[in-house]
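A single protein chain has been omitted from the complex, and every remaining protein chain is retained in its original position.
In this document, chain identifiers A, B and C correspond to the written order of the chains, with residue numbering beginning at 1 in each.
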Amino acid sequence: MLKAEPRRQSALTRIFNPKYIMVYATLGVFLVIYLFGALMYGDKGFTTLRTLTLMFSDNAYVGVSAVGMTMVLITGGIDLSVAAVASLTGMFVAYGVTVLGLDPWVCVLFSLAVGTALGLVMGAAIHYLNVPPFITTLTGMFMARGVCALISRESISIDNPTIDYLAGLKWYIMRLQDGEWVKLKPVAYINLSVLIFIAMIIIGTIILQKTRFGRNVYAIGGNEQSARLMGLPVARTKVLVYGFNGLCSVLSGIAYALYVKSGWNLALQGSELDVISCCVIGGVMLSGGVGYMQGMLLGVLLKATIPAIITFNGTMNSWWAKIFTGLLLLLFIIIQRVVVASSDRAKKTE
Amino acid sequence: MKAKLNRETVVRSKLLWAVIAELLILLVGFIMRPDFLSVQLMTLADGSRVLFGTPIDILNRSAEITIIAMGMTLVIALGGTDLSVGALVAVSGAMALKFLRWDVLEYPTPGDYTVMPYFLVILVPLAVCTLMGAFNGLLISKLGMQPIIATLILMVAGRGIAQITTNGKQFTTMYTPFQQIAQGYFLKLPMPIIITAVVILGVALFTRKTSYGMFVESVGVNPNASRVSGLQSSRIILIAFMITGFLSGISGLIYSSRISSCDSNNAGINNEMNAILAVVIGGTSMSGGKFSLTGTVIGSLIIQTIVTLVYFFGVVSEAIMAFEAMIIAVVIVLQSEPVRKFFASRKRSRASATGGAVRA
Amino acid sequence: MCLSNDVLLKMTGMEIEFPGVKALDGVDFTLRRGEIHALLGENGAGKSTLIKCLTGVHRMDAGSIVLDGQSIRLTSPQDAQRLGISTVYQEVNLCPNLTVAENIFIGRQPMRRGGIDWKTINARSSELMRRMGMDIDVTLPLSGYSIAVQQMVSIARAVDINAKVLILDEPTSSLDDNEVRRLFDVMRELKKQGMGIIFITHFLNQVFEVCDRITVLRNGHLVNEWGITDISRLDLVTSMIGKDMNEIYNLKKAEQRGDAPVVLAASGLGVPGKVESISLDVREGELVGFAGLLGSGRTETAEMLFCVQRPARGSVSMRGKPVGARIPLDSIKRRMAFCPEDRKRDGIVADLSIRENIVLAVQATRGFMKPMSMAEQQELADKYIRLLSIATPDAEKKVGELSGGNQQKVILARWMATQPDLLILDEPTRGIDVGAKAEIQRLMLDMCRQGMSIIFISSELDEIIRCSNRIIVMRDLQKAAELDGEGCDQSAILSIIADEETGREAV
Partner (left out) sequence: TIAFSQIGQESDWRTANTDSVKKAIEAEGWNYVYDDAQQKQENQVKALRNFISQNVDYILFTGVVSTGWDEVLKEVNEAEIPLILLDRMPDNMDDIEYAAAFGGDFVEEGRRMAIWTKNYVEKLGRSDEELNVVILEGTTGADAATGRQNGIMEILKDTPNLKVIASQTGNFTRAEGQAVMESFLKAHDKIDVLLAHNDDMALGAIESIKAAGKVPGKDIIIVGCDSPKTAFDAIIAGEMNATIECTPLYGPFVVDALKRLMAGEDLGRELIHPEESCFDAEGGIVFTLDGKLSEKAADKIGERQY
């Protein structure tokens, strides 16, 4: 007989469940790095609230895309087309609004339809034709970039009051001074992209943790064959996950379009790897079945501190900056590994 | 006997489709311009006669990707990927040029000499790339990092290292032995084709004449069982990444010899994606397991043929990517399991119909 | 015994062909309401394949399925589930990353206020597992549990689905007697509710214990269908394997020589929290059996001996020389061999051919730079295919495509090919048909006679008693007793094991 495990169901054990260990490791590394930044560049303004909010608003487009990516990775897949689709969205909006003079909402809806459809098609190819996700989505990426360039080889700026309004929406963080609310100095604010980002994280968490669909996503990542034999709707789930990811890519593209108010066929080149590495740093396993939205959020923040630290340093050569980025990445992952490994050992000797 | 045949057709059919796809693309080229496939002898300035024509170009230009893809095949068979190969191409080129032009710091004029001994010019970049491959391998096998992330580190940092090597400058060289690597001829063929052939042969012999290939497949399919059976997966992974690093180094030398210069920003850009694509089109599964070097070579040729076709017909530059994507999509769909099965089942039903007749 | 004649499920003329094998050839099968129907046959007879046709995993080439009077067409396991066919597959098919509770409820989670009701899921799973006799924390990931627990989880899942037809493909292969008994209770209860149960097993006594009817397959053909009272055990075996039972069970223990040199000596092996301090030694030509309940630590001990898990303390020596192993390869080089329990995870390399699987360990000791020639490999593979009568058209077939029992033989072949001094076999007869089981036992004894030493772990007591020179009984992660194999009987061992059992029940 198996020894009876004491059944502890207190909130504490639920929070410290070993399955969240990656999330905590990421949080720990983030705090360490942030502290490091604070010690080194605190006097230059690293510790201001502005730096922190900028981490959100400057990376919202990555984060929104990472929500969909997290789900794709959990199924054991990968999607390399996200950045290209986001860039395509920017092109659609810019071309539609500036050149064709369409209503921005029409362009947004059109992009949503196209992005989701592309995602669904790729998902179908992956599932029904059994083409590896890497290849399918690489083709999708080429396709999206190609269409981008066909629309225009030059960048197009978006000139439209609605977009201006949306891009200009900012909620400043205020401070009470002499009985009056004044803007913090240097100004810190939250904009629409941040709200989209946070909303998507919440939606993503709910889907993953609270719906059957979300649990099927985990099951497929754990063992697709088993999921099929257990009678789960594998085909539908996989196709929908890619569709949802397409949707997230488009939203990310919109967040980016609000960020730069223009469309450019080369925008966000290589960002798919940023998105993927954010997820992975946040504890999502590329082999599937493991990962949390909260971890991904921390991954995004962690990844955002690297350029922040490099910019605050400001004397680094371009090439040293590259090497330093690589080193920091290495450092993150090694610390994380060590934390996870030592907790594993602790668990074993328990 | 029948069973054996049957099985082999199933295994090979992916390859078969890749070959068919390649032939179709060539055919399209041929229909559009009959001289697309023509090869003739041409006399060079120094009086030697060499083969010349688009097919030769395709073989020649595919060298860099094919060579890298040979290593990538092993890495993918192990269930991993290597994103750093493009950066290693840059490192190797930068190192070689640095050794050729050790004397200059600022924007130099071309020199037809080498400062360091020529064997160092060749060996050191290859050694450095092999070491970098070993670094990737160690992160993955010892620290258990996910390959994409582990190799992402060098993908980012590698170019930085390449740039530091030459202080961000593009050195140019006129040193003939170095230029010969890519611009020379042997047996009437451009040198890169010869080097590629040697590499393919080398990797094929190494994997198939030793048991390394089988070990790679075994670890790729089931690392647990392989460990219990006594395989040292960490060593096998390490070797695969070192081979890939080494081959990226060779590819980098060819690249920089082609342009007689180094270009840390653009050398090897997108090589990782193209190499992976070549491997997968060639029929090796991304989830690891059985691999096919022949398939990889064909995959790499398909990619280069598409690129050449696009250049050759001067398709508006904007459409290049969309055009490439479309061809690749068709190739992949044709290759996919259900489609192959569909064709196979049609063939089989015909065969079994006749078989039935015989039995009756 | 109430045998209703109310037909629930009827399959006729089932045919399916895999590349190179006709796995089913015109098989008919009928299941009645409220009966437990045994599906028997030797390894590779096509039992699992028949089941997979019924559950929509394989598309059949010909045949028809009628369920509840209605002709059905199945394209996916989902269809089968919707139609009320619930299945426990031979290989455990669950998601290792999910918790036990979730594995039981996935796809049919109770909802509350628009979200999944985790509380209910956990509470009900916990309850369900307790009813199956497993008092475990259902909120931990499945991957942490042993294969026996996983097997129980997948049974719990299948049982909890309110189905018309329940299919159990070798569910008892990794369960101990107690658990089997509990499972049978559950099955009888379901039968009373009118469910039809298809039960595949290689344990004939279990067949005679619960089943109402028997269908036997051989080589993809239907042999016959009997009522349980219409056939004797002996005839049944003969019909399954076409050989006489007595002939195959005529085994003789290898004789033990007290003066034989000690081959393996282990002292104080242990990993905190897993197995405390184990010491044992094995002499040349001796067969040492490990008995114990599920989770008593037998697998852990074996894994530490072979260094699949590195022991935290203690030492192992072979023929007087310390092994000092860090990885399994070191142990192999010291002429040990280990046939693991979890065939799918630690044993087969599914995409490689039989030949490659067999030469794998031999080649590993030689290193990849000294490859065996193709001819040598083929010779080796053919030799063991013949010796173990592995059912395959040729040595180039993928191991993943073999039937479960034949896969087991391939792994056995892999280790026999290394010609070890000491062979550790963890449940080698699990999932193997009666004929093959006897063959493996005979092989073990032959090898012992030729001077090889064997550690034999099994959950079947009679098998251990029949073969072992010495029996080590494990209980509660410790060595509880060491018995002499001669004159040792089941009740002696059971009482040692039960010692703990009663103690626990008192708590």
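A few remarks follow.
Everything below uses one rule, namely that a residue touches a chain if its C-beta (ideal position, glycine included) is under 8 Å from a C-beta of that chain, and two chains touch if they have at least 3 such contacts.
Treat the numbers as computed from the prediction; the structure is a model and nothing was measured.
Among the displayed chains, contact with the absent chain in the complete complex occurs for A, B. When the whole complex is considered, the residue among B:Thr130, B:Thr196, B:Ser229 or B:Ser261 that touches the unshown chain is B:Ser261.
Checked against the full complex, the one of B:Leu44, B:Leu123 or B:Leu205 touching the unshown chain is B:Leu44. By the touch definition given at the top, subunit B reaches the unshown chain through residues 33, 35, 42-45, 52-54, 57, 61, 106-110, 163, 168-170, 172, 183, 255, 258-261, 263, 265-267, 307-308, 311-314, 317-318, 320. One chain is missing from the display, and on subunit A it is touched by residues 44-45, 48, 50-51, 54, 58, 61, 149, 152-157, 159, 167-168, 186-187, 256, 259-271, 307-308, 310-312, 314-319, 321-322.
Here is the rule we go by: only the chains that are shown with their structure count from here on.
Across the assembly, the chain pair joined by the most C-beta contact pairs is A-B. Rounded to whole angstrom units, the spacing between the C-alpha centres of subunit B and subunit C is 44.
Computed from the mean C-alpha positions, the centre of subunit A lies at a distance of 31 Å from the centre of subunit B. Looking at subunit C, no residue sits in touch with two or more other chains.
Looking at subunit B, no residue sits in touch with two or more other chains.
Residues 1-7, 9, 17, 19, 206, 209-212, 215-216, 218-219, 221-223, 225-233, 289-290, 348-350 of subunit A touch subunit C in their complex. Interface residues of subunit B, counted against subunit A in their complex, comprise 81, 83, 139, 143-146, 148-150, 152-164, 168, 273, 276-277, 280-281, 285-287, 317-326, 328-329, 332-333, 335-339.
Put simply, subunit A touches subunit B in their complex at residues 125, 128-136, 138-143, 145-147, 149-150, 153, 273, 276-277, 280-281, 285-287, 317-327, 329-330, 333-334, 337.
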